[in-house]
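Notes follow the structure.
Yeah, one chain of the complex is gone here, protein chain that is, but the others are all in their spots.
Order of writing sets the chain letters: A, B and C. Residues in each chain are counted from 1.
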Amino acid sequence: MNIYATEKSQQYLAKVTSFINDKILPIEAELFIENRRLNHNSDWTQWQLLPQIEALKTQAKAEGLWNLFLPDAELAKGLTCVEYAPLAEEMGRSLLAPEIFNCNAPDTGNIEVLYHFGDKQQQQQWLTPLLAGEIRSVFAMTEPDVASSDATNMQATIIEDGDDVVINGRKWWSTGLGHPNCKVMIFMGLSHSDAPKHQRHSMVLVPMDAPGVSITRMLTAYGDYDAPYGHGEMELVNVRVPKSNVIMGLGKGFEIAQGRLGPGRIHHCMRAIGAAERALSLAIERGQSRVAFGQPIIKLGGNLERIAQARMAIEQARLLTLNAAWKIDNLGVKHAMTDISAIKVVVPNMLTQVVDMAIQMYGGAGMNHDTPLAGFAAMARSLRLADGPDEVHMAMVSRLELAKYK
Amino acid sequence: MNIYATEKSQQYLAKVTSFINDKILPIEAELFIENRRLNHNSDWTQWQLLPQIEALKTQAKAEGLWNLFLPDAELAKGLTCVEYAPLAEEMGRSLLAPEIFNCNAPDTGNIEVLYHFGDKQQQQQWLTPLLAGEIRSVFAMTEPDVASSDATNMQATIIEDGDDVVINGRKWWSTGLGHPNCKVMIFMGLSHSDAPKHQRHSMVLVPMDAPGVSITRMLTAYGDYDAPYGHGEMELVNVRVPKSNVIMGLGKGFEIAQGRLGPGRIHHCMRAIGAAERALSLAIERGQSRVAFGQPIIKLGGNLERIAQARMAIEQARLLTLNAAWKIDNLGVKHAMTDISAIKVVVPNMLTQVVDMAIQMYGGAGMNHDTPLAGFAAMARSLRLADGPDEVHMAMVSRLELAKYK
Amino acid sequence: MNIYATEKSQQYLAKVTSFINDKILPIEAELFIENRRLNHNSDWTQWQLLPQIEALKTQAKAEGLWNLFLPDAELAKGLTCVEYAPLAEEMGRSLLAPEIFNCNAPDTGNIEVLYHFGDKQQQQQWLTPLLAGEIRSVFAMTEPDVASSDATNMQATIIEDGDDVVINGRKWWSTGLGHPNCKVMIFMGLSHSDAPKHQRHSMVLVPMDAPGVSITRMLTAYGDYDAPYGHGEMELVNVRVPKSNVIMGLGKGFEIAQGRLGPGRIHHCMRAIGAAERALSLAIERGQSRVAFGQPIIKLGGNLERIAQARMAIEQARLLTLNAAWKIDNLGVKHAMTDISAIKVVVPNMLTQVVDMAIQMYGGAGMNHDTPLAGFAAMARSLRLADGPDEVHMAMVSRLELAKYK
Partner (left out) sequence: MNIYATEKSQQYLAKVTSFINDKILPIEAELFIENRRLNHNSDWTQWQLLPQIEALKTQAKAEGLWNLFLPDAELAKGLTCVEYAPLAEEMGRSLLAPEIFNCNAPDTGNIEVLYHFGDKQQQQQWLTPLLAGEIRSVFAMTEPDVASSDATNMQATIIEDGDDVVINGRKWWSTGLGHPNCKVMIFMGLSHSDAPKHQRHSMVLVPMDAPGVSITRMLTAYGDYDAPYGHGEMELVNVRVPKSNVIMGLGKGFEIAQGRLGPGRIHHCMRAIGAAERALSLAIERGQSRVAFGQPIIKLGGNLERIAQARMAIEQARLLTLNAAWKIDNLGVKHAMTDISAIKVVVPNMLTQVVDMAIQMYGGAGMNHDTPLAGFAAMARSLRLADGPDEVHMAMVSRLELAKYK
């Protein structure tokens, strides 16, 4: 219970919670088994969608629980960042939920880019089917050959050539690349290497079937391909698309990236908080039901203190994230820079700790696929690197802190 | 910047900040030196007040910056818990400030007890001079011979005898006992050892000069007597006071203790957050001005990450505390039990870390009396024990967490 | 460099190091790719051996770098626990190495059981081919339905029936169960439920093809099946083997388990230390070669401090383990109980930290299968649960500590 809740938000929260509790969680384990049966292999060209997931998407859409992340009142429900936050948390409780509500990364971020910065034609072609959940997309930014934590290292190029741009480069960790419905990427590259540092890059929409685009492989994250989404590595060789695919015009890459930044972080972090709540809940249930040395294991050693520490860490991380969301809504992203970097560090590390505790309470069952815990652990680990490692965000926080003294 | 601020609160905050910046901080170091000159000895009977502090109290009172913690609109300014919180934080920046604004523990807590639970006569005799800052008081709860973290261990007795009660027992860590103006204690003891667990104890007002009261010694906290306040040990042997000194009636000790609980925690924690802000600020100033190996030391090793971690920890601790205050104001203490225990763990530990970092950045000067850092460190250490050790509060948090699953 | 090294040990160390550097590491990455191509699927009946591994085994055997863990001078080289320790560390640098030297768990532990406690016939049938590396084995102890950290929870039964014993029960996390060469298990179960606590259990040799044994499934550990070894779940229904398969006689299960304990821990821990050294080395190489913000990333933020902390943690963990080995050799397992529990806690947690740091330094590449880091991370996570969770071993350490005060 906190000050950030609004009536509108609480209404949607109740619906989302019911949907997840009634329709997703009861079949979650079985869907994971089915997915492993179908998709546990390295050949992404064979990956298949689960029809049950598709059916749930249809239901969620029908119930109006769809694209809730989008602040637009017509295309969605017009929820503010702080209003959507508890819904994102709720969805984070199950690794399956975000896609079912059409609220999964990176599509949410890509939708926001198209919504805020795309032109009419781009929106018609890509935003509409994305909002409908008919296609999926990737965000192609990270590169294998350089330290991508420093965006100025980027090597991929987007070169004007008449009415086209020609794209070359290698990208990896493009999440969702293996998905059967993945049809388009937002590709970031260097277009003006001589321009001022933050005007050198551009973002361009590239259809997955454009000639010259090839998927090299899918990458495991902690041993798992995360099929049917996948984290892919790809190469673009002399890929030619019309200039009209460039978003906002050449040289606007950083500007768009900044705009994509704030709400996306809130979503990621709130989902991670939901995952932490689920992990804590699993830990408590397991700890109370298993017995060792004559007691429920939750009473042994420091286990109860670890439960308390998890609760305290989750509460703090949630308030920090909600406050960041509140600032984005009320003061603007520029006045929330410390907060947006801080949650990027605090929340994934908190999730790492809480999940680790839950696995330790679970014993062996915590590591295998009988619970979502190992999946949460891999997600937490990825989140400490994705979108910039902890270290880059701590550097940002300290830079802003020192700036107060000038 | 956060959602909890109100206009009223911001107005008082501006005034308190100016007062501290203009009148206290400029002479803080010199007052510490003067205090050490006068009072750095173990003989508390010789301790003296600093006239400069008395003068500042008079000024603060004149400016209406007085008893701001008290929610009463006539006796004070009618600030809610969440409105007073940022003022307490501000006062926490200097170890001298709380007393100057008549907002220092344990007097604030004792004032609240008298305000909420005292009868008219008790209020006239003790509340009035306390609110005027003319006398000081102690809270006599912790005992040397038992683990006081379990209140049911308490051995001191308060026995009815006609129109009087007769008090026997030893208490220690009674903060403020050595202060020249200390005139009264609220003493907690066992009055009905056969009653149900939470109706066995009583609280009684005992004048310091009552026959049978003797101060055994002052205790050092990390080598310091904290003169002219002191943390004292005392013995009460057959101390006889009229029954009218009992607060709320015999057997009401726990009930009063509960009532004293919530806002007091907020005050303590917000002051600690202010201390952490001051420590962080000192760390940054030192780190930027000292040079080693060719660089300001703040740029060496992991120092900037530590600055970031301090900032992130402080923000989280503050939001957790403000949210607890908000719950107390809006939902009542009973709906804030997890929060009130959580902040008792989180905030002093956060302060411990931040101060430790600041001392490490300062080098030797961080340990001696040239900065308030060593004082903050001792305060942080004490707060992890005072009013129940971390472990007791973590036990409370986990108990409440598990209760959700029943 | 430390006091524990002997000349004999150093000689073998040099040979093992050369073998690993010259023959294993250069093809490690390619073998991992090949293994993923062949074996990355959940159907363990299709898992295949890599011929390159088999060839390396033949070479290691030919060079006398075989079964070095076994203290027997004829069957192996007669190395003491402290002499073998640095070899185990060296092998731990590559996840492929232990099997190549026939020094991999759980075969080493099972070999030790047969060597110390098996009778002639048992040794002929199973020890000989295990020492030859012709077959592999599993250790069936952990059960899915109870908290196996408390061995007295065990539910599987081994019931005398004439000249046979009849076995029933479910086991899981039996490592190596999916391996094509896995031919035998050492199965632990309850044979005398009325006997004193430590005489209730027995260990019996069960051929994998005994009627009634069925593998239920393989378990993922952090998303990976660890093919072609696997961690399996199995069911034994009325499995009947001759009483001569019982090791040491019925009721001796705990006694054997204790004997299996000490050296096995040393092996596990030293391998983990080798993994940590490899991870640290990878972190340094990556950190020096990648550039961000104008500097090698190892120089950014707190990275160099993390390198130092890794070095300090590894050194301490190694000395603790070597000292435990020295005690086992010189004073006996019974005088090394604190040490054997302590390393079980300290080393896997140290490895967890060091690998986590290395992954963070690597960025995305640290999480996928291009480096051994994700494999080490999963291994570290498993080791914090396998053979008793951290908490059980900390309880043992504190129990022994308190016993000094009686």
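Following the convention adopted for this analysis, a residue touches a chain if its C-beta (ideal position, glycine included) is under 8 Å from a C-beta of that chain, and two chains touch if they have at least 3 such contacts.
If you're wondering where the values come from, they're calculated on a predicted model, not measured in any experiment.
Engineer: May I ask which residue of B:147, B:195 or B:331 touches the chain that does not appear here?
Structural biologist: B:147
Engineer: From the list B:86, B:253 or B:302, which touches the chain that is not on show?
Structural biologist: B:302
Engineer: With the missing chain put back, which residues of chain C would touch it? List them for me.
Structural biologist: Residues in contact with the chain left out: 1-4, 280, 284-285, 288, 298, 304-305, 307-309, 311-312, 315-317, 319-320, 323, 326-327, 331, 335, 338-339, 342, 345-346, 391, 393-399, 401-402, 405.
Engineer: Identify the residues of chain A touching the omitted chain, counting contacts across the whole complex.
Structural biologist: Against the left-out chain, chain A lists 301-302, 304-306.
Engineer: Contact with the hidden chain only, please: which chain B residues?
Structural biologist: Contact residues on chain B toward the absent chain are 36-37, 40-42, 142, 144, 146-150, 153, 172-173, 219-224, 231, 290-293, 297, 300-303, 359-360, 363-369, 374-375, 377-378, 381-382, 384-386, 389-391, 394-395.
Keep this in mind: only the chains that are shown with their structure count from here on.
Engineer: Can you tell me which chain pair comes out on top for contact count?
Structural biologist: Ranked by contacting C-beta pairs, first place goes to A-C.
Engineer: Which chain's C-alpha centroid is most distant from that of chain C?
Structural biologist: Using the mean of the C-alpha atoms as each chain's centre, the farthest one from chain C is B.
Engineer: State, to the nearest whole Å, the distance from the C-alpha centre of chain A to the C-alpha centre of chain B.
Structural biologist: About 44 Å, centre to centre.
Engineer: In whole angstrom, how far does the Cα centroid of chain A sit from the Cα centroid of chain C?
Structural biologist: The separation of the two C-alpha centroids amounts to 36 Å.
Engineer: Taking each residue of chain C in turn, which ones touch at least two of the other chains?
Structural biologist: 301-302
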